[in-house]
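Of the protein chains in this complex, one is absent; all others appear in place.
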Amino acid sequence: MKGFLRRLLMKLIAGLVMVWVVATFTFVLVHSLPGNPGDIEYDRLIMQGTPPEIAQAKAAVVAGFTSHEPLLQQYFGYLGQLLHGNLGVSISYSGVPVADVIASAAPWTVLPVLSGLVVSFIIGVAGGVIAAVKRSTRWGGLLTLSGSLMAGIPSFVLALLLAFLFHTLWQILPYGDTSDVTLTPGFNGPYIGSVITHAVLPVSTYALLTYGGWLLTMKSSVVSVLGDDFILAAELRGISPVTRMRYIARNAILPLFTVLAISVGYMFGGSVLIEDIFDYPGLGNLLLHSIGRRDYPLMGGAFLLITVAIILANILAELLYSVIDPRVRRA
Amino acid sequence: MTETIQQTDRPVDQPVEVSVSDLTVVYRTDLGELPAVSRASIDLVPGQITGLVGESGSGKSTLALAMLNAVPSPGRISSGSITVTGLGDVTKLAGRKLRHARGGTLGYVFQASQNSLNPLKTIGKQLLDLGRAHDVRDLRALVRRAAQLISEVGLDPDRVLDSYQHELSGGMRQRIGIVLALVLNARVLILDEPTTALDVLSQAAVLDIVRRVHRDSGLTTLIVTHDLGVVSEIADRLVVMYGGPNPEEGPATAVLHEPSHPYTRALIGAMARIVGDISAARVLPGRPPDLTTVPRQGCVFRDRCPLAMPVCAEEEPELVQWTPGRRRACHVEPTGVLS
Amino acid sequence: MNRHTWVTAPVAALAVTAMLAACSTDNKAADGGAVYTTISGTNPITAGAPMNPFNASGNYFLGYNTMQLGFDKLNPADPNDFFPGLAKSWTATPTSLTVQLQDKAKWSDGSDVTPDDVKTSLAIALTQGSATVGAGFLTQGLDVGAVKTVDAHTVEIDQAVGGKNINFTRLVLKQTIVPTKVYGSLVPADIWDTIAASQGSDATAAQAAIDKLNATGKTISAFAPQTDVSAGPFVLTRVNPGSAVLDRNKYFYDLPKISPKQVVLRHYSGNEQIWGYMKNGELDSAPYTSIPTNVLDEILKAGNKRVDSLHYVNAAIAFNESVAPYDKTAVRQALAYVIDRKAVTKVGEPVGGTASTHLTGMIEQATANWLTPDQVNALNPYEPDTAKAETLLKGVGFTKNGDQWMLPDGKPWTITLQTVNGFSDWIAASTVIANELTSFGIPTKPALTADFATYKTEMAAGKYAVGFWLTALGPQASAAYQRLYGADNGFSMRGATVAHVSGKGSGNWQNTPETYTVGGNTVKVGELTAQLSALAPADQKPIIQQLAIATNQELPVIPIWDYTSVQFTNDKRFTNFPQQGQDALLNNPPGVWMMQGYVQGKQ
Partner (left out) sequence: MSTLAAARARRSPWRVTRRVLLRKPGRVIGLAIIVFFTLMAIAGPMLYPGQLAVDPDNIYASPSGAHWLGTDFAGSDVLQEVIVGARYVLLTAAISALVTAALGTTIGLVAGYHRGFTDSSLMRVTDFVLTIPGFPLLVVLSTIWNFGRPLEMGLVLGVTGWGGVARAVRSQTLSLRERGFLEAARGLGLSNTHIIVRELLPNIAPYVAMNLLLSVIGFIGAEVALFFLGVVPFTSSNWGVMLNEAVFAGGAINSPQALSYLLAPLVCILLLTLGIVLFLDAIDELFNPRLRERS
């Protein structure tokens, strides 16, 4: 247990170092973007038909939130703020704390991603078991093929295809919003129902996106566990089929934790496209918005958050792994 | 010499614990169903340790698995019977009865090189799983019995029961395998290559334990091995296998000292260690049989046999008794082999 | 929230969902009007943004819950022509503006809109970047010197000492009026002293004052009020992730005119979403989007009505004249002859664009307004004519080698036509232009810049020789010509004189000559343009005429199409929408239409 705690601590420290590296990387990246928030605001207003003198004034306010200190000084300031858990203030939201902006966007990424993860996990793992057991039959082969195909299809192609089929062609599912706007948000049936129906397409996209990973990993894992000696040994000792299934399941599930981390990363990364297509006000959209408006702190914050989610998923996978595998826990 | 044979010979009326008769196991392949074990017959007598020897691929492991009616797919028992006292014909058993026979009456110990333990559960937990699977009411008694057995095999019960597989050495795992095979008071113990992949010291220890528990519990034991050294140390009887019907069987010392079949002789020749004469060591020519290359007609060994005759290609030799207690299947006269 | 609620919440959610799904009620307002659904084109709706008009992404909606003293009619002949807003009427002197507030003007909490609210609002306006040292003070900015309460409904706004801004009325009327009770605490008590200091002659003190104002401005724009206090016809009830919901303000001064009970403004991230809503008949009106013909058909089929109005902007091709051969007038003219603007418009902006005909640097309507018919007829329309183009090119030393044109120095002439990502109309147009030019013998490749911010930066750095640009900004001709002969061309005003800079870092990327020769006369474009902003419209005419004719001859840019604002209305739920031709109204959001008595619910 001591060794385990020590490794967890090491993982956390490594995670923190990674956060620092990513923060630095993001900082450099973000500040090498050409253009500046003030100019963009000015042109945005001009294109909306705002008279130049008023656009100029408004753009000046936005520009006022942009730091003009030397970059190195900004960098240390940024790190200092990060240490205090402060992501700074947004430029395009004129001084609203980045954390607040992100907090209001995060649920629209996290909830669909997690729902998608749960759905894809259930379907993918079940499919993987079937594909493993029936691997010599035609259906098993087709199931495996479906997994490889889903793992290969680009997320946005999938999203567009789903939108086209279910929205344009068959007109059974809504697309391009989070809920029916005529409904009052809150704790009422129609609204919740509407949120759920609007979430079907994005969540399905997230789910299909990672379904292949689960299925393929589960399949090969089950196949290899089925061939393991101890399963035959258990059978020859007269262990009951239910217990044997439990043995198989627990052993076969181990490699899935690696997939968990990869899936989370993949989904958060894919959120940029999926949220753009389904117009979900989540982190991916926020990132695009912040890039378009050159909102450096917001861009850095959104990017950092997505990265931290991936790092956390990795640590979580590691944790789960060691909970279930004594070879790791008691080594 | 003949005296020895007489001593270990089995009187005709001696009770038989396990009787394998005319057993054929086939594997389904692209080329159709090919036999891995063909018309094998073996009797296991209580109180005796029977050694089953042959090269890899000779079908000895398949036979051992068949005794638990556990031939892995795509293989199946196509004919013959395996009668175990108190259980009847094992090949006819299915479902719960079969499951209770395995581990209950028939204890099976795996090759030492294989991991026969679930890596994610402690030995104790796996013991409890075993108890539950066999409807053992008093699990405490089971644990006590296991602890006793573990002590008998020379390990510390408390430590072992709380250990995971990866925390035990190869020799320790093998002893645990024996304990788990016997903990439910099996009467028949089948060991598949129990010493392969163990170092010399562990090998000796494991064999010693097998001998002891066999004696103490009055078991009927079958050791499947390719290692004639093991057999010479421990077995009372010896059955030699090669693809089809056993070429030869008889009391261990007799067969080892007076091989009456060219294959047995070749096997012994390849294992010069047991006679201590390195100059006598010869490599067994040719490749061991495999499903696709085994001849379909005549003696299966004839391609590699130095004494092969034209008749060997046409007719399969029958397994017949030639001296009391010893049977052989060969067209060549015993004297022709022994000389 | 206590623990118990937390635990049972999911269970309750399921039960409620099941119950309400079974007997789902119609949420549409029944009493006193329907729900008016539309799009706010100005800001995407973000649930996390504050309800603050001074926030760059704030949830505030002009004409609905955000009020000005008046609403701009975009009248090119009179920049101070406004619809009344919170101001019922106003009278202007050269140095001040006296505003009569609406008699019944009230905030949505029932309190009166007072002169003090106006004073606070104008002070805030001066913290919002309006006060900047040396940026055209006394000619351009919102130079409010003092705000005086005359009586409970009358307020006098004075220009700073010495100020004579002819646009003063317009600038004041356009300011957002917010309640003192919400924003007052953010405004320092001595703000007017600071404002005075910022306008003073002591440069150091002025700069310090401006820094102080800017700091206040930042606090104000980041401020997030708890609730919306509106003096407009609606008040913001809530902001959802996909929409903002505004309910009718029962204290609105002209309540009987407001028919909808509720306004829902839907979020959009791309034009295609607005098209989808319209196709489903979900919108009562929709703002301008760049639209392809096939989609237009779908929208019209769904029962929406198209309403066009003027849009004071056009798409043009701009040149960096420091790069040869674009410094030659003949070259630019030749290109204008080669590019078939009608064909290009058909692909680029088939619905919301009309091909430019007179190329004066202003939109067509403005050209017709400012120039006499004779002058208009005398303008060169540059009808597609490759023969003329060839003559012009050969006249300045170009040669043709086979199919390909050679520069005077003998090198082959190729063009990279720069556009920017996301401007799908420009991109589509550039493919056609490239096609035309290539067929003419100038191999042309369209090139894209990643985004507009980069485009602007690189354009200002003089990296593009030929690229798309928005020109003819209006409605004032001064704005249109500032675009051509202003900062981007190195001209800037220093007090009464005009300075000209060029070269690296000057911001001058157009690099036209400082003067043109038109009909033997020298036209000082920079100076003339600078004069425009200080003149009353009537006095602008001769200058505009000079600039228009000079621009038509010299073509510092080649305009391709004038944008038309194509809006849609749907009379399924409401009637009496503004009609085509009511440009002054159509240029304002539907909230303003309602205030002026338009848009009634169908019962």
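Per-chain residue numbering starts at 1, and chain names A, B and C are given in the order in which the chains are listed.
Quick note on the criterion: contacts are C-beta pairs under 8 Å (C-beta built on N, C-alpha and C of every residue); 3 or more make two chains touch, one makes a residue touch a chain.
Quantities reported herein were computed from a predicted structural model and do not represent experimental measurements.
Novice: From the touch rule at the top of the page, work out which displayed chains the omitted chain touches.
Specialist: A, C
Novice: From the list C:A196, C:V347 or C:A460, which touches the chain that is not on show?
Specialist: Selected residue, touching the omitted chain: C:V347.
Novice: Using the document's definition of touch, tell me which of A:V101, A:M299 or A:A317 contacts the absent chain.
Specialist: A:M299
Novice: Who touches the missing chain here, C:V161, C:A224, C:A450 or C:V518?
Specialist: Residue touching the chain left out of view: C:A450.
Novice: Among C:G270, C:P384 or C:G507, which one touches the chain that has been omitted from the display?
Specialist: From the options C:G270, C:P384 or C:G507, the contact with the absent chain belongs to C:G270.
Novice: Residue-wise, where is chain C in contact with the chain that is not depicted?
Specialist: The list for chain C reads 270-272, 275-276, 279, 290, 292-295, 297-298, 343-344, 346-347, 350, 420-422, 424-425, 428, 431-432, 434-435, 438, 445-451, 454.
Novice: Give me the chain A residues in contact with the hidden chain, please.
Specialist: Counting over the whole complex, chain A touches the hidden chain at residues 18, 21-22, 25, 29-30, 32-34, 136, 141, 145, 148-149, 152-157, 160-161, 163-164, 167-168, 175, 265, 268-270, 272-273, 276-277, 284, 287-288, 291, 299, 302-303, 306-307, 310-311, 314.
Just so it is clear, only the chains that are shown with their structure count from here on.
Novice: Going by C-alpha centres, which chain would you call the most central?
Specialist: A
Novice: Can you check which chain pair, A-B or A-C, has more C-beta pairs in contact?
Specialist: A-C
Novice: From the C-alpha centre of chain B to that of chain C, how far is it in Å?
Specialist: 92
Novice: Counting only residues that touch at least two other chains, what does the list for chain A look like?
Specialist: none
Novice: Could you say which residues in chain B touch two or more other chains, in rising order?
Specialist: In chain B, no residue touches at least two other chains, as defined above.
Novice: What does chain A use to touch chain C in their complex?
Specialist: 33-36, 39-41, 43, 46-49, 51-54, 56-65, 89, 91-96, 100-101, 103-105, 108, 175-179, 181-185, 187-190, 192-193, 276, 279-281, 285, 289, 291-292, 294
Novice: Under the definition above, what is the set of chain A residues touching chain B in their complex?
Specialist: Its residues touching chain B are 228-230, 232-240, 243, 247, 250-251, 324-327, 330-331.
Novice: What residues of chain B sit close enough to touch chain A in their complex?
Specialist: 65, 68, 70, 72, 99-104, 108, 110, 114-122, 129-130, 132-134, 164, 166-167, 177, 180-181
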